[in-house]
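Complex shown without one protein chain; remaining protein chains in place.
Entry: chain A
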Amino acid sequence: MRITVDRDRCIGSGQCVMTAPGVFTQDDDALVALVPGHEDAAADPRVRDVPMACPVQAIAIHED
């Protein structure tokens, strides 16, 4: 399972950070970023909820 983020779409709502704080963070511009080493979504089950929580569909999970 792989996470992809589309930073061009991101509006900095922080819903990803709120839902799975160990996996997602915000950079200095408050745009979505992955915590290094967490590109694989399998580590945290809450990640599955993030695409629905994101208000602009900037985050997708790919089943490999």
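In the analysis below, a residue touches a chain if its C-beta (ideal position, glycine included) is under 8 Å from a C-beta of that chain, and two chains touch if they have at least 3 such contacts; residues count from 1.
The definition used in the following text is that contacts and distances are computed from a predicted model.
Hidden chain, UniProt protein name from the list "Cytochrome", "DNA-binding ferritin-like protein (Dps family)", "Sugar ABC transporter permease" or "Sulfate adenylyltransferase subunit 2": "Cytochrome". Those residues of chain A that touch the chain absent from the view are 11-14, 17-18, 26, 28-31, 49, 52-53, 55-57.
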